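What you see is the complex with one protein chain gone and the rest in place.
Note that the chains take the letters A, B and C in the order they are written out, and that residue 1 is the start of every chain.
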Amino acid sequence: MKKVEGVFAPIATPFGADGAIDFGRYAENLAKFDKTGLSGIVALGSNGEFAMLSHQEKLDLVAAVRKGLGPDKAVIAGTGCESLRETIELTKSAADRGADAALVINPCYYKRDLTESTIEKFFAAVADASPIPVMIYNMPGNSGINLSSALVTKLSAHKNIVGVKDSGGNIVQISEIIAGVPSDFSVFAGSGSYLFATAALGGRGGTLAVANVAPDICAEIYSLCLKKEYDEARKLQLDILQLNACVTSRHGIAGMKAAMDLAGFFGGAPRLPLQPATEAMIADIRTQMEKLGLLGKYK
Amino acid sequence: MKKVEGVFAPIATPFGADGAIDFGRYAENLAKFDKTGLSGIVALGSNGEFAMLSHQEKLDLVAAVRKGLGPDKAVIAGTGCESLRETIELTKSAADRGADAALVINPCYYKRDLTESTIEKFFAAVADASPIPVMIYNMPGNSGINLSSALVTKLSAHKNIVGVKDSGGNIVQISEIIAGVPSDFSVFAGSGSYLFATAALGGRGGTLAVANVAPDICAEIYSLCLKKEYDEARKLQLDILQLNACVTSRHGIAGMKAAMDLAGFFGGAPRLPLQPATEAMIADIRTQMEKLGLLGKYK
Amino acid sequence: MKKVEGVFAPIATPFGADGAIDFGRYAENLAKFDKTGLSGIVALGSNGEFAMLSHQEKLDLVAAVRKGLGPDKAVIAGTGCESLRETIELTKSAADRGADAALVINPCYYKRDLTESTIEKFFAAVADASPIPVMIYNMPGNSGINLSSALVTKLSAHKNIVGVKDSGGNIVQISEIIAGVPSDFSVFAGSGSYLFATAALGGRGGTLAVANVAPDICAEIYSLCLKKEYDEARKLQLDILQLNACVTSRHGIAGMKAAMDLAGFFGGAPRLPLQPATEAMIADIRTQMEKLGLLGKYK
Partner (left out) sequence: MKKVEGVFAPIATPFGADGAIDFGRYAENLAKFDKTGLSGIVALGSNGEFAMLSHQEKLDLVAAVRKGLGPDKAVIAGTGCESLRETIELTKSAADRGADAALVINPCYYKRDLTESTIEKFFAAVADASPIPVMIYNMPGNSGINLSSALVTKLSAHKNIVGVKDSGGNIVQISEIIAGVPSDFSVFAGSGSYLFATAALGGRGGTLAVANVAPDICAEIYSLCLKKEYDEARKLQLDILQLNACVTSRHGIAGMKAAMDLAGFFGGAPRLPLQPATEAMIADIRTQMEKLGLLGKYK
């Protein structure tokens, strides 16, 4: 497969006024991302509203991403479901539609029953069955479950598990993972707010909401770290903190989509019940976009 | 509709060795439940592993419950999904298959974006569209979101929202809801461990994992409260606390299904990745079942 | 000792403009409480701002409470400290000044190190050394540590540990404790919002912030439960929920003290850095006080 390294955007899913996916807008966004410094695209990520999509919609989106990107860009598909059987089926179907790797979130609804040992078995079974490499997706903010460094380290020994995207933001956990996994295992930052710290510690990139809005700045932070130009990388990292907050903790998916609109991509509204960004949110986002010269940059 | 009152079992979903639903076993369990003191059955509840089921499986299970119960028993279907559109579609389909009411859990994956105001809009939109009465399902332990007494009180004014199942176990919240809602709004305990307290405060029943195992004891607790025989009801309540813990917090869904096997129903294993109960768990459960005279009681 | 049963007020500590304790006001409040239906007073409780007081101030307050109450009212002193040695010393000193029992909160600063086994040793050592009976004080909202029903049940076997005040509000935990402890072990509600539920389950009373404001209503709820007049008790319980919230979760200690002022006791401002109640808070409290006929009732 293409090496899982560098910065990826967890691409947003655009909806039309009737609530259906707008594949035309999706293709336009993809054509723009294809020209950026990103290493690839994650389809069906949290920011792609995967939890809002039907099985068929998911398959169509993966196919569209593969079709919309050049061969030098990797395609990662989010394929984790609550049941093992559905996760395996979706992973295989995504591979059939051109995904280079699967980003698999752990099941999370039955929190009490999903012990670390049960989750370990889940990932091993998915990786055994998957025709493409598997990346672990730790997203405690949404799932309510954290995958420990001990668990990730243990799973890193599986030959078909090639990395982890850690969206927990616990830099100690990320450090422990880096210290414990094989050197070809990719540790990704799950948010643009700790991309620099992760890369400085030896991480291999990130999948970042803010990369939907500022793809080239994000790619540059990682690239500078690779070149050991840490002072420059740190400066960019500190510069994007407020925008990053706008498109994640502060204004959520609606905020990220509104920021995409401001940048020149198509964002639009999230699927109901999620609500579109308010005027006040958009004003806050615009201020941060302007500071970074991002208004209309990708029109 | 049939009045939403009394004790309901959130019926387990039995699986065969191949992981498919075993509808034969399901029908057998239903025939047994039909003869108990329960007021009805909840299909597609958390304990029915709804999060593990495909859309089609969900529809087939609702139809099977309706078919398997006599006309005096009510059927409630769990129909909450992450997106509004899928929730409405599933609610309508469940109504078509004979559900008397819908038990709707709030969307929960995008915790940060799902403000109380957004969740309020969600429930109002579902209730507007639903051909059957809607019951709010608050399950913070699994969903990671608590629906406040203020929110539930506000939603209780909607003419098609008829009750709440509160699985949070916060007796103050339950008290505040009872104090704030119309007198014909049903407040249900979501676990057998606070059925007595809820009923003593004026609640109308419960949907209880332990009712899958000890349906008649649970129905009796509520019935005694209705008759103001509080001393007897309290005694039964204290007696079932340990068994209740076995089939919920202590051993989870696997424990509940193992207890069903011991009682004479068919429980079997949960769907993967959930693991079956261990021998040690079963021994713990058996001890509690024996104390209550439940071993083989429903064979 | 006097039986630890009934409703107690965790009396507020009044401060003068210079921040020193106003013992005159304290005595006036005590004289008023002495005429209510309360079973006694808790000095140095959380609501008495014990964490803000010096060692000497604590001793003087216990002496003042004993002096200010008639012999039919019991005096309980809050004596838990972070170190075992200071806890034992304070407990002995409180006994010397007339405390009938000690209410001991667990140490809580070193959360990670304070395992259940360590906390068990702490309570056993305090009870061994104490000349007066010890009541366990579980206050997870402030301490960040919950004392489980298993721990309390185990400690209830100690002959000098006579009860628990559970301020966690988890009615299942309270039920499990009642089901597990000897019949002469007193289980107290730690807040007025679940006094009825606790009493209906077999609890022996409560120590309630709202008893500083509405002592007779609180005493009446418990008294009605003893007489098995549950319908009346439930009604009073539902009636005081909003006032209870005002003096606890909604407006805190400042709110409780403002409510005392409105009732005719002296409340005043909390010790800095805690801030006095705002006008908006006072207006909210006044509305609830008025509904219950409490404005000026204890002038």
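Quick notes on this one:
One rule holds for everything that comes next: a contact is a pair of C-beta atoms (placed from the backbone, for glycine too) under 8 Å apart; a residue touches a chain by one contact, two chains touch by 3 or more.
Model, not experiment: these values are computed from the prediction.
Note that the undisplayed chain, when the full complex is considered, contacts A, C.
Residue A:Ser193 is the one among A:Ser193, A:Gln275 or A:Gln288 that touches the chain missing from this view. The chain that is not drawn here is touched, among residues C:Gly37, C:Gly141, C:Gly180 or C:Gly264, by C:Gly141. Where chain A meets the chain that is not shown, the touching residues are 169-172, 175-176, 178-179, 191, 193-194, 196-197, 200-202, 228, 230-231, 234, 237-238, 241, 245.
Within the entire complex, the positions of chain C that touch the omitted partner chain are 19, 46, 51-54, 82-86, 107, 109-114, 117-119, 121-122, 125, 141-142, 144, 249, 252-254, 270-275.
Operating definition for what follows: only the chains that are shown with their structure count from here on.
Contacts between chains trace an open chain of neighbours here, each touching only the next in line.
Comparing the centres of all chains, each the average of its CA atoms, the largest separation from chain C belongs to A. Chain A and chain B carry the same sequence, and matching their CA atoms takes a turn of 180 degrees, rounded to a multiple of 5. With centres computed from CA atoms alone, B is the chain lying nearest the middle of all the protein shown. Centre-to-centre separation between chain A and chain C, using Cα means, comes to 50 Å.
If each chain is reduced to the centroid of its CA atoms, chain B and chain C end up 36 Å from each other. Contacts with at least two other chains are made by no residue of chain C.
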